[in-house]
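The structure appears below as C-alpha cells.
One protein chain is absent from this view; the other protein chains keep their places.
A and B label the chains in the order they appear, each numbered from 1.
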Amino acid sequence: MGSGHGHALYVHEHSFIHRMAPQAKLLAAIGMVASVAITPREALWAFGIYAVAVAGLFVASRVRLRYLFVRLLAVAPFVLFAFFIPFIASGEKVELGPFNVSVEGLWGAWNILIKATLGASVSILLTSTTEIPDIFRGLAALRIPALFISIATFMIRYLELIIDELGRMRIAMTSRGYDPRWIAQARPIATSAGAMFVRSYERGERVHSAMLSRGFTGEMPIFKQTEPTPAQWAVVSMFVATFVAIATTALVVT
Amino acid sequence: MSADLQAQGVEFNYPDGRRALDGVDLDIAAGERVAILGPNGSGKTTFALHLNGILEPAAGSITIAGMPVIEENYPEIRRMVGLVFQDANDQLFMTTVREDVAFGPMNMGLEGDELDRRVDEALRVVAGTEFADRPPHHLSGGEKRRAALATVLSMDPSILVFDEPTSGLDPAGRRELITTLASLPMTQLIITHDLSLALELCDRSVIMNRGRVVADASTREILSDAELLAQNRLELPRVIGSEG
Partner (left out) sequence: MILGMHAPDGFLNPGTAVVTGIISLVVVGFALRQSREQLKDKAIPLAGVTAAFIFAAQMFNFPVAAGTTGHLLGGALAAILLGPSVGIIVVTIVVVVQALAFADGGLTALGYNVLNMAIIPAAGGFAVFRLLRRVFPQNAGGVIGSTGVAAWASVVMAAIAFSIQWLFGASAPVPFDTVFGSMVGVHALIGIGEGIISALAVGAVLASRPDLVYGARDLDRTQLAEAKVGTRAFVIGGVLVALVFAAVVSQFAVDNPDGLERVAEDTGFIDSGEDHSLADFIFADYATAGVSNEALSLAIAGIVGTIVTLLVAYGLFAGMRESRGRDPASV
C-alpha cells in the first residue's frame, strides 16, 4: 500500500504558488484543511465554495488536474470504506434505488468523502508545488523543533539510497528464482530487512563520524531562510481568512 | 598550509575485543604525500579515524603539528585534519552540495562574507561550482567524490586523509581526481589499492598489515619488491604488450 512513497511529488513549474515561501504555503494549507474539517457536513454550499477555490488554486499552480486525480487515488481505500457506511450504519433508513440505506450513514459517508477529497487535494497542491527540503525549511521557520526537522531531513536524504539497496536485494533474490506465495516463505524477506537495518545503522554511524570530522557538536548549523514577501502574506491571509469565514458562517447557520 | 604528523605505538581494539591496531608508528613531514597500502582489514581506515580523534587509541599517541590529539584539542585538530571518506554518501548528508561545503566552516563559527568566500573557493578548487546547488544524490560518482573533498577543503585543512579516493570511479573521473590531488599543497595521506595512483602521486609509501606498519620506503622501491607485494595481497597492474 506504500507504493506511492519514496518518489517526490514535486511538479516543476513556474507559478506564484511555486515561488511562495514554504512557511506561508504550509500555514495556508493547514488553515484551509482545518476550516474544511470543522465545517458541518450539512453546509453543502460551503463545500461548493471550497471546491471552487481549491480548483482555482490548481489552475493557478499550472499543475495538471489529471495529476491531481491520479494522486487522489491514494485516498481510494477510504472512499471505499465511506461507501459502505450507509449500509452498515444505524438510524432511519431510506430507499435509494434498489438499496435500503441509513440516512445518517449517507451523511457520514458524504462527510468523509468531501473532507478527505478536499484535504488530500490541498496536501497534493502543497507537495506538488514545494520541494521537500523547502517543506522542512518552512517547518523550521514555523518553529517546529530543530531536532525533529534534522532527523526528517536525514531520513529523506538517505531514503533513496536505502530503496536502491532494497531494489538490489530484490533483484538478487528474484534472479535466484525466489517468488514467495505464502507467509511461511517470507524468511528471506525478513532476513534482508534485518540486513538492511544493520547497513542503515552502520551508515548512520559513518555519517556521524563524517559530521564529527567537520566539527559537529550536536547542533545543526542554521541556514538563511527565505522570508515570505508582504504580498505572499497578503494572499495567504486572504485565503485562510475566507476559508475560516466560510467555516464560521457554516457553523453558525447550521 | 601543511603540517607534520607523528604516530607512536598506536593500539586499538574493536568493541568485540579483536585487535585492529597493534602499535602503529608513523612519521610524516609537512607537505609530504604518502600512500598507505595494504590488504582489506589491515587497519588502514581505523588508523585514519584516529588522526582526528573519531576513535581514541587504547595505547600510544598521535600529534599533529606538535599538538597531541586529545579531546581538548579536537576542535582545532578537526579543522586541521580533513578526512575524505570512502563512501561520499556518508560525507554528503545535507540538502545541497553548497550546504554540505558550508557545514564545517559553520561549525567553526564562520558566517557572512568569509563563509561564502570559503565555500566558493573550495568549490572552485574541485571544479564543482556548477553542481553547488544540486542535491548530493543527483551527482555522478566523480562529482560526489569532488564534492566530498570540497566539504573538507572549506575548513582550510593542513593535512588531508583520503580513504580509497578512486574506488568506483570511471577512468576520466579518476584522472580528474588525481589532477586535483596533485595540485593541493597540503600534507596528504592516501589510503588506496590503486598502485599506479600511489606511483604517480606519492614519493613515499607505507604498507600496513595486521594493524602494523610492515614497510615504509620510497614508492618505487616498494613497488619493485614483488615478494613484499605478494605477502601483502598487492598486485602491480600489468602493462599492455608485456609478457603474461
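One rule holds in what follows: a contact is a pair of C-beta atoms (placed from the backbone, for glycine too) under 8 Å apart; a residue touches a chain by one contact, two chains touch by 3 or more.
Quantities reported herein were computed from a predicted structural model and do not represent experimental measurements.
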Problem set entry | Contact residue for the chain not shown (choose from A:I171, A:A186 or A:A234) | A:A186
For this session: Looking beyond the chains shown, say which of A:L57, A:I112 or A:I246 touches the absent one.
Result: A:I112
For this session: List the residues of subunit A that touch the chain left out of this view.
Result: 1-6, 8-9, 26, 29-30, 33-34, 36-38, 71, 74-75, 77-78, 81, 84-85, 87-91, 93, 95, 98-102, 104-105, 107-109, 111-112, 114-116, 118-120, 122-124, 126-127, 132, 135, 139, 145, 147-148, 150-159, 161-163, 166, 180-183, 185-187, 189-198, 200-205, 207-208, 211-212, 216-218, 220
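The rule we apply is simple: only the chains that are shown with their structure count from here on.
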Problem set entry | subunit A partner contacts - residues on subunit B that touch it in the complex | 49, 52, 54, 75, 78-79, 81-83, 85, 87, 89-91, 93-96, 99, 102-104, 106-108, 135-137, 151-152, 155
Exercise. Which subunit A residues qualify as touching subunit B in the complex?
Worked result: 133, 136, 153-154, 157-158, 160-161, 203, 206-207, 209-217, 221, 223
